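Every protein chain of the complex appears in place save one, which is left out.
Up next, subunit A:
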């Protein structure tokens, strides 16, 4: 170490430029360009064609169905995610690591396989198929089936987001609340929920993005009934296969816009989370003095 100290970022200029160029080039070609292409194709035949494509009753119904599915799936995700994260972060029990693995299962299984599994359970030739048919209950190829597979696919997001957060927060605050005489519900509402609200929201946003964009699993159980069980991602594929490029890309642009709104919401939430954390830190010394 008797040599002169080198600056850490002293790589030659050309190397820095190259690495930066590769990074930015990748971002441009694989993220920005495809997104741009969606809008270019959507408006290829002009604004009126675009508006006409979106005004098609089947497209409107697909947008409505996609939003409806997300609306049903998210509350379940909140309840399930909070309960699972709560159990895992605040308690020790046998089979805890098994539970964590189970929560990750939907991430590991291919969506098409998820769809097929639910067909095997609820389909006409499946486990409960004959019973369901006898009682005239439709699960697959109807709204319930779409909701069930979407729920399965999106279930890990909230829990995965909350577990590390709740583990880091520990259980002292909850214990204090309980020892001061709070009921379980009071403790949850006044102590736990405020602590996790931004993390929860973040998980919900991620789950929402996936719920609206899910293709593979929904494609298997949807039945593709126009105006009834055709979600927006499925609608895009079908329009494209029908040589209706403007319609397909117009629908895709709606999906892209939904994704952009989701991203925006995510950024706002992240910003609020950071601000809250730094405020918390700033408060600490003041309290001590």
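Keep in mind that, in the parts below, contacts are C-beta pairs under 8 Å (C-beta built on N, C-alpha and C of every residue); 3 or more make two chains touch, one makes a residue touch a chain; residues count from 1.
We adopt the following convention: contacts and distances are computed from a predicted model.
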item: Listed names "Sulfate starvation-induced protein 2", "Potassium-transporting ATPase potassium-binding subunit", "LrgB family protein" or "D-lactate dehydrogenase (cytochrome)", with the criterion being the UniProt name of the chain not displayed; value: "Sulfate starvation-induced protein 2"
item: Options A:90, A:171 or A:224, residue touching the unrepresented chain; value: A:224
item: Among A:97, A:179 or A:241, residue touching the chain not depicted; value: A:241
item: Residue touching the undisplayed chain, where the options are A:142, A:182 or A:265; value: A:142
item: Subunit A, residues in touch with the chain not shown (by the definition above); value: 68, 72, 75, 79, 119, 122-126, 129, 133, 136-138, 140-144, 189, 223-228, 238, 240-243, 245
